[in-house]
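Below: the structure, in C-alpha cells.
Complex shown without one protein chain; remaining protein chains in place.
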Amino acid sequence: MVDFVFAALAIITIVSAILALEAKEVVYGAVALALSFVGIAGFFALLDAVFLAMFQLTVYVGAIAVLILFTVMLVRREQWLKIKEGVYRTAGVVAAVIIALGLGYLVYASAFTHATPTLEQAPFTLLGPLILSDYWAALVALSLVLASAVIGAVVLAKLERD
Amino acid sequence: MALIRNLLEFLIRIAILVVIIIILIPILLLAAYHLLGPTFPIEPSMLLDPSETLAFTLKLMDTDLFRITVFPGFTFVALYAAIAGLWERKLLAKMQLRVGPLYAGRFEGILQPIADVLKLLSKELVIPKVVDRFFYILAPLLTVIIATAAVAVIPVTDKWVIARSDVGVLVIFAVLGFFPITALMAAWSSNSRYPLLGGLRALHQMVSYEIPLILSALAPVVYAGSLNLIDIVRVQSSVWFILLAPVSAIVFLVCALAELERIPFDLPEAEPELVSGWLTEYGGMNFGLILGIAVYIKLYVLSALFTLLFLGGWLGPAFLPPEFWFILKSFIVTTLLLIPRGVFPRLRIDLLLKQSWARYLILALLNLLVAALVVLSGFSLR
Amino acid sequence: MILEPLVNYLFVSVVLFAIGVYGLVTKKNALRMLFAVEILINSANLNFVAFTRYLHPTSVTGQALAMFSISLAAAEAAVGLAIILAVFRLRKDVDVSEIKGLRG
Partner (left out) sequence: MGSDLLLILFTAAFAAAASVPMIIIPLIISPKKPTKPKEMQYECGQIPSGAGKMSLMMQYYAYLLMFVAFDVMSMFLFAWGLSIQTVGLNGFFVVVLFIGLLLVPLGFTLYHAGRREIW
C-alpha cells in the first residue's frame, strides 16, 4: 500500500513541479506549485513527521501559495501567453540532466542504499522542547528575520515615493 | 407540438441518465466489495438469509467504508447541511416576522431542501463565454472536497470517528487554509469584475481571521496538552474549557463567523455592493455545490470544532447517548452562528480587517499567555 | 507499516532539485524564477526529514531544521514578491532580462 502511495506522491509532486514552471498560463503554474507543496507534505507524512506535514500545509500552501497566487494574478499580463519563455532551454535541460545524473550517481554509490527502515520513531511532542532549549537563539533570530521581512516588504510594496 | 417534443427530449435524457446509473451502480458495488474484502468476507448467502441480516448490518457498520460514506462522513454531513439550511431560513423568517419556506411538504416547508436540490439539478448550466473553463468547473468541486476532508478528523464520539489523527486540530486548520485558494480560483476564472472584487475581499478576510482563530484554539490545546481531538474532549470530563478560557471561546466564535463569510462579516458577497461576490458568475448546480453544500459543511466543521474544544464534545448526562449530546451541542453552536444574520448590519472592509489584527489577535494572544501561565503554575486536569 | 528505502526519497529530492535548477537557468520571468527557488527549498527540506528518519530515527532535529527552513522560505517569498511588485509597478513587466539599470 505504501509503495503505491509513494509512487503516486512522487508522480504528483514531480509532474506538478514541472507544470509549475512550464504551464503557459502562469496562474495555472501557481496552482500547480501549490499542488507540489501538498505532495511534499504527503512525503513528510509518510516519513512519520505528521506535525511537519501540517506545518508544511499551513505555511506553504495556506500562506505562501496564497500570497504567490495573489501576486501572480496582480502582475499577470495577457501577452505572456504569446511570447515564448525560456531562452537557454537546451542549456537548462542539459544542466538539469547533468545535475540529476551526478547527484543520482552520488546517492546510488553512497552508503545510504544500505540504510534500513526502522520501526522506532520520535514523537512530535519533542519538537517544542528541542526548539526552545537548543535552538532558542535561532527562534529569536527567526522572529527578527520575519519582522524585518514584513517591514521591508511593506516598504517595498507601497507606492509612496520620497 | 413543441410541448410534446420537449417532453420527448426530457424523457430521452432521463433514459440516458437511468442507463448510466444502471451501469454505474454495479461498478461502485464492485469497488465497495473489493474495499471491504480484506475486512470481512461477504458471502452472497448472507444477503439472502434474513436471519443473518442484522449481524451483517452490524458488521458493515464497523467498517471504514461505512464511516466515510454514512455516519460521521458524507451523508451525515450533507443531511446536517440540508437541515441547517432549512433551519436558517425558518429561523431568520421568524425573527423578521416573515413565514419563510411554506409549501414544500405539508408542515412548515420541511421538504424545501429536496425541492431546492431538484430545482438546481434540472436547471441549465450557464457557463459564460469568457470564463476559464477548467478552473471555473474545478473551483466548486474543490471547495466541496476540501470542506469534506476536514470532517474526517471530527469525532462524533470516541467510537464514531473516521481518522484518529494525533494532530486533528492542525488538520482542520490546514484544511481551512485551502479555502482562499479555491475562492481566488473561482474569482479569477470568472473573468468578471464583481467576482474579482468579491474574491479579493474573501481572500483578505479569510486570511486575516485565520490567525486569531488558530490562536484562540490553542488555549484549549495548552490546557489539554494534546492535539488529538478525542484526548481534548476526555480531559474536559471535570470542567469544560469554555469556563477556563472564555475570551478564547468568544474570539473563536467571532472569527468563525468571519471565516464563514456570514453577516456581519459577509463583505465578500455584500449584495448591495457586489451582487453575489465571488459566486456572481456561478449558476445552477455549480452554485449549489458551493453555497448549498460546501458552506454548510464548513459551518458544521467550525461548530463541531467549537463543541469539541470548548463545550466538552459528547460529554453529558448519561440518560441520553453521547452522539445525541454532540449533535445537540453542535446544532446550538450552529444556531448561534446563524442568528447574527437576522440581527446585525454589515461592517466596512477596512474596519473589518483592522479589528481582526488590532483586537482579536491581541485578545487571543493574551488569553493564550494566561493559559500558559496557569499550566506552568502546576494546574493540571489530567 | 513498511517504509520505502531511503534512496527513493533521495531520488525524488534529486529530481526536484534538477527541475528547480532548470527553472532558474532558463526562465526570464521573475515569477517563474521564484517558483523554481521554492521547488529547490522543498527538495532540500525533503532531504532533511528523510535523513533524520532513517539515520537518527529517535531525534527530531531534521524536522526542527525543516521548520526553520520553511519559515525562512516564507520570509523570502514575502520579500521576493514585494520586489516583483515594485519592479512591476516601475516597468509594467517582470522580465528580469529587461531590468538592467538599478536607478528605476
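List of remarks:
Order as written gives the chain letters A, B and C; numbering starts at 1 within each chain.
Keep this in mind: a residue touches a chain if its C-beta (ideal position, glycine included) is under 8 Å from a C-beta of that chain, and two chains touch if they have at least 3 such contacts.
Not measured: the values here are computed from a predicted model.
Contacts of the undrawn chain with the visible chains, over the full complex, involve A, B, C. Listed residues A:17, A:32, A:100 or A:149: the one in touch with the omitted chain is A:149.
Touching the chain that is not shown, out of B:157, B:226 or B:334: B:226 (per the contact rule at the top). The missing chain, though absent from the display, is touched by one residue of B:93, B:111 or B:137; that residue is B:137.
Looking at chain C, the residues touching the absent chain are 1, 67, 70-71, 74-75, 77-78, 82, 85. Within the entire complex, the positions of chain B that touch the omitted partner chain are 10, 13-14, 16-17, 20, 64, 68-69, 73-74, 120-131, 137, 141, 144-149, 151-153, 162-166, 170-171, 177, 188, 190-194, 196-197, 200, 203-204, 207-208, 210-211, 214-215, 218, 221-222, 225-227, 275, 280-281, 284-286, 288-289, 293, 349-350, 353-354, 357-358, 361, 365, 368-369, 372-373, 375-376.
In the full complex, the hidden chain is touched by chain A at residues 2, 5, 42, 45-46, 48, 50-51, 53-55, 58-59, 62-64, 66-67, 70, 73-74, 76, 78, 124-129, 131-133, 136, 139-140, 142-144, 146-147, 149-151, 153-154, 157-160.
Operating definition for what follows: only the chains that are shown with their structure count from here on.
Inter-chain centre distance (chain A to chain C, centres taken as mean C-alpha positions): 5 Å.
Contact of a single residue of chain C with at least two other chains is seen at no position.
Residues of chain B in contact with at least two other chains: none. Residues 27-28, 31, 34, 50-51, 54, 57-58, 61-63, 65-66, 69-70, 73, 124 of chain A touch chain B in their complex. Every residue of chain B that touches chain A in the complex is listed here, in rising order: 134-135, 165-167, 170-171, 173-174, 176-178, 180-181, 184-185, 188, 200, 203, 207, 210. Of all the residues in chain A, the ones that touch chain C in their complex are 2-3, 6, 10, 13-14, 17-18, 20-21, 26, 29-30, 33, 36-37, 40, 43-44, 46-49, 51-52, 55-56, 59-60, 63-64, 67-68, 71-72, 74-75, 77, 80, 85-89, 91-93, 95-97, 99-100, 103-104, 107-108, 112-113, 115-118, 120-122, 124, 126-127, 130-131, 135, 138, 142, 145-146, 149-150, 152-154, 156-157, 159.
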